[in-house]
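Mind having a look at this structure? Questions to follow.
Complex shown without one protein chain; remaining protein chains in place.
Up next is chain A:
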């Protein structure tokens, strides 16, 4: 039973709170004043909340986020995985066009396409055949490139357990009012996703990472899109609230690529991402298109695989979720109606705080060769460690051979 809900009107407010008093007679004016005080106090918050209630109805259907983040990951390297890089960069371009700034995008790419010796058009990555659209451009900001794209770094970015020396652009500084878009593409299988041909991330790890994000309230709502073979297996294990997931293919199906370019020699895009991007081209920052339309993108006739989605963990109805809630960045603004008045002729202000006098010591180079230490060195006391693996194994072998040859009755000669 919930008591003490915020009361809608001031006079009823006093009754909604439970008060305990010491030994005080009722007739005392001080008690009356106290009651009036309480009523006034709650009248203040009551009035503020009455107007809040009609806004609440509006807000129930709107997302409560104040900022947007995007984490775009391409998990493959090598020239023949050109299409994965093109996928990720195209999503990056759309997301930037719809308003999310670079400082809020964490882009993880192997980034070995544009300057690959096999690229006939260096410094470009095309996403459409006949080389229509160069998605690499000159303002791509890759945060994790080449061998930095590892499962460990990805999980560190998501959970926030980053070493303190990491620069701000490599961090996901989201808070409880952030909507995050996570897009992953590459080669995958049933329950795992391959990272850079050397390791893999499992769906259980991903689900645990999202749970850690939820526990620390690092997201308000999360949209997870994955374009790999058997992509639906990656979102099977999610159990944290407020996650919506889309995948390009079901378990047992392969996601197929779209079109090869004969000039470049590789496939340029994957089908699912190609049709998602066609869909996103229609979206502009003020559009009201909702998620149900995104679910219809790329039916089986076009995509050959069956795209899937998962919304059971999401609190709002997908009908009410705007595409721009995740792909764009729309801020809440308020008009400033108050000002304060400043005294123009105030004399120069003496700061009351003690200014820290930074004692600057004279700078000098670090000792390149600490000669003094070497000459007058005492032998260092090394801690004794028990013998390590190899020595132990060698001795075990010797002892075993000895006793095998001579039999165990010779032990009494040793001990």
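Assume a contact is a pair of C-beta atoms (placed from the backbone, for glycine too) under 8 Å apart; a residue touches a chain by one contact, two chains touch by 3 or more; residues count from 1.
We take it that contacts and distances are computed from a predicted model.
**Student:** Between "Phosphatidylinositol glycan anchor biosynthesis class S", "Golgin A7 family, member Ba isoform X2", "Serine/threonine-protein phosphatase 2A 55 kDa regulatory subunit B" or "Transcription factor IIIB 50 kDa subunit", which matches the UniProt record of the unshown chain?
**Tutor:** "Phosphatidylinositol glycan anchor biosynthesis class S"
**Student:** Just one of A:132, A:334 or A:361 touches the chain that is missing; which is it?
**Tutor:** Selected residue, touching the omitted chain: A:334.
**Student:** Among A:121, A:145, A:217 or A:300, which residue is in contact with the omitted chain in the full complex?
**Tutor:** A:217
**Student:** Counting contacts across the full complex, list the positions on chain A that touch the omitted chain.
**Tutor:** Within chain A, the residues touching the omitted chain are 2-6, 17-25, 28-30, 33-34, 36-38, 40-45, 47-49, 51-53, 55-56, 59-60, 64, 66-67, 99-103, 151-152, 155-156, 159-163, 168-169, 171, 173, 175-177, 191, 202, 204-205, 208, 211-212, 215-217, 285-286, 315, 329-344, 346, 348-349, 351-353.
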